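On to chain A.
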Amino acid sequence: MADQTPPAEGRGPDTGPESDTMLRYREDDPVAHAAVTVDAFLDQSNAAAVRVEPGDDARELIPHLERLDLVEVNFPSFGDGRGYSSARILREAGYDGELRAVGDVLVDQLAYMRRCGFDAFDPDAPLDAEDVEAAFARWPEVYQSAADTRTPIWSKRHA
Partner candidate 1 sequence: MKLLTGNDLKTGAVTWWTGNDWSIHVEDAVDVTGQEDEIAQREEAARRVNVPYAIDAEMHDGSPRPAHIKDRVRALGPTVRPDLTLKPADPEIGQWVI
Partner candidate 2 sequence: MYAYDQYDQQMVDARVAEFRDQARRRLEGKLSEDQFKPLRLMNGLYLQLHAYMLRVAIPYGTLSGAQMHTLADIAEKYDRGYGHFTTRQNIQYNWIKLEDAADILADLAKVEMHAIQTSGNCIRNISSDHFAGAAADEVTDPRPYAELLRQWSSFHPEFSYLPRKFKIAVIASEQDRAAMRLHDIGINIVRNSDGELGAAFYVGGGMGRTPMIAPQIRDFVPLDQLVTYAEACLRVYNRYGRRDNKYKARIKILVHELGAEEYTRQVEEEFQHLLDSGVEPPFAELERIRTFFADPAYDEAAPDDIDRSDPDFALWVDRNTVAHKQDGYVSAVISLKPVGGIPGDATAEQMRVMADLATRYSFDELRVMHTQNVVLPHVRKADLNAIWTALDEAGLGSPNLDTIEDIIACPGLDYCSLANARSIPVAQKIAQRFAETKKTATLGQLKLKISGCINACGHHHAGHIGILGVDRKGVENYQLSLGGSEAEDVSLAKITGPGFDEDGIVDAVETVTSVYEREREGEERFLDTYRRIGMGPFKEALYG
């Protein structure tokens, strides 16, 4: 699959679709093309990958979900939690392509990110494989309904 995306203005930093640090929890093949900014994406009819920054309104993408294969949500700093809302909003709107958290993504945030709908992670710094496994195995149950398929405790209580 060739990169169909023209080197548009506002193109995000190209980390490559399969960097060494990438974690991916999808059956399909990774998307090869690089993500463009939300502004560039809304201007271009042929882009299929977009990068959402913390200040972007993810809802602007909703009319175009059909043509999106990859949404990268950038976490410039792990303490900025706007990306969690962006992810859930896209999943609530029905987006089922790859949702990749990129940037300052740390092992202790992975479980919550997964619950918000992320299914790929491309952290700036590599994560210890054992720690990653432990992080995903950590929570036996969940209290809330979110963007994943886990059954909340309240649902189990009243099954």
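Keep this in mind: a contact is a pair of C-beta atoms (placed from the backbone, for glycine too) under 8 Å apart; a residue touches a chain by one contact, two chains touch by 3 or more; residues count from 1.
A word on the picks: all candidates are chains of the complex that A comes from, given by their letters.
Please read these numbers as outputs of a predicted model, since none were measured by experiment.
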Contact as defined above, complex as supplied: which of the candidates 1 or 2 touches chain A?
2
Tell me, which parts of chain A touch candidate 2 in their complex?
54, 57, 78-82, 84-85, 88-89, 92, 106, 108-109, 111-113, 115-116, 128, 131, 134, 138-146, 152-158
